[in-house]
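As you look at this complex, bear in mind that one protein chain is not there, while each of the others sits in place.
So, subunit A:
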Amino acid sequence: MTFTDQVQPNAGDFNLLACIGQGCYNSATISLARHIPNKKLLAIKRVHLEVCELDFTSVVHEIVMHQQLRHKNILESYCAFVHGNEIWLTLPLMGYGSCRDLLHAHFMTGIPELTIAFILREVLNGLDYLHKWNIIHRSVQASHILISANGEVCLSGLRHCCSMIVNGVIRPKIHDFPSQYVHSLQWASPELLEQNLSGYNTKSDIYSVGITACELANGVVPFADMPLTQMLLEKVEGTIPRLLDSPTHTNITSIDDGISDGSSQMSGHRRSTHESIYYEMPASVRVLRNFSNSFHNFVKTCLQHAANRPSAEQLMQHNYFKQIRKRSCQYMLPELLRPVAPIMESTIIPDERISIGGPVESLIPKFQWVDIDEWNFGSDTSKQSAQLREMFPAERTYSMMNQQDSIPETSTAKTPTESTQTLQKAFNSPDTSPKSRKATPKSSRKAAPKGLPELKKSSESSDGPNWVE
């Protein structure tokens, strides 16, 4: 009997522990709960039916979709039932929360490229499944990508998904504009927002993947710094958001120069106002950030005109994912996400005296992480950066990068982005023997569950940042 079968629609079976999030525009509370019969942790989404201004049918739709869809990258639900004034939807516990949570709490200026690759590949896999069932997700965004404590990536937010099958016929295009869509507008494709007769299809999700990639990498969603109406205008007029790093940053300067003399404005060259957010970042982050060409290309590919956008299946073959090859995200993600601590069994024992509705933050300090230095391969820098981290806990990532800036090149220390760059080169160069390439992932996979020290050792033995390979 699987766990799914054991969860019965009985409110008495669950012990609510803490509030770990909000959903459905704050009309729903996500609670951490213990399933009393078999003592496992899970999450319960409680939708309050009297307070919420939600369209009830959309709540039902969401539950139905959760139960109909079965895929490892789509959040499944154990069961749903009505308890008092609430609908309870029992879901597996996704220990790391959503990618939005990760951005808020730990990766303020963006998640490293390699981590994003792992996340997006799973997202695309989930989308591929949905698209093959002629379902459009319509709200792919960081807050709808959940990561479990052991690194599984799931898509949630099924409330807005819709079928391309209308009256038993698969439609090539649909025209429905989702109701209560305000919080997903930034991710929506231009063709969806335009609401005209050309309609949209599953390719709309691919655009959202592109925007999500920018969101994850830049730390902020494109167009967030402008009114919705202006965002609409920018999208329809063809402004394409991009990853913001030091090379693109050079381009921005040149475009600005072209516009300030007033000549290029008429020729349709628009200053991308949505990138102003980039200038607000600390200079250290801006200079050192350098995404691989394949990542830039991936985003560009996703954000093309609908007719040229590849399918989710085709996108999974994109060069960008070559850096992670076939390695499973299951062991890699928890390592890559360090020092973020997921909510899991070990973080809330021994007594469950956490008040209901208590903030998640109270859980986090309980978790003792040993080492946070996953990106530094040389031992010489780790101490310094650890010190820095103590001094500036919030700006942890920046200070680490600053640190490495002053280190001569001979040092093995690499910033996350630099390491992926080298990685990219390594893959492109023909002299890397396939044998060694195959060997490394295996060892790292084995090492991963045991913890970081093991991993480090393996990386030290072979030169360069091999462990990420």
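By our rule, a contact is a pair of C-beta atoms (placed from the backbone, for glycine too) under 8 Å apart; a residue touches a chain by one contact, two chains touch by 3 or more; residues count from 1.
Keep this in mind: contacts and distances are computed from a predicted model.
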Protein name (UniProt record) of the chain left out of view, among "Checkpoint protein", "UreD-domain-containing protein", "non-specific serine/threonine protein kinase" or "Probable electron transfer flavoprotein subunit beta": "non-specific serine/threonine protein kinase"
Candidate in contact with the missing chain, chosen from A:I174, A:V299 or A:V340: A:I174
Sole residue of A:Q22, A:Q68, A:N85 or A:S198 that reaches the chain not shown, by the stated touch rule: A:S198
Candidate in contact with the missing chain, chosen from A:Q6, A:Q22 or A:Q230: A:Q230
Among A:L49, A:C79 or A:L185, residue touching the chain not depicted: A:L185
Omitted-chain contact residue, chosen from A:N15, A:N134, A:S246 or A:S328: A:S246
Residues of subunit A in contact with the chain not shown: 166, 174-177, 181-182, 185, 193-199, 227-230, 232-233, 236-237, 246, 249-250, 252-253, 256, 259-260, 262, 265-266, 271, 276, 279, 283, 286-287, 405, 408-409
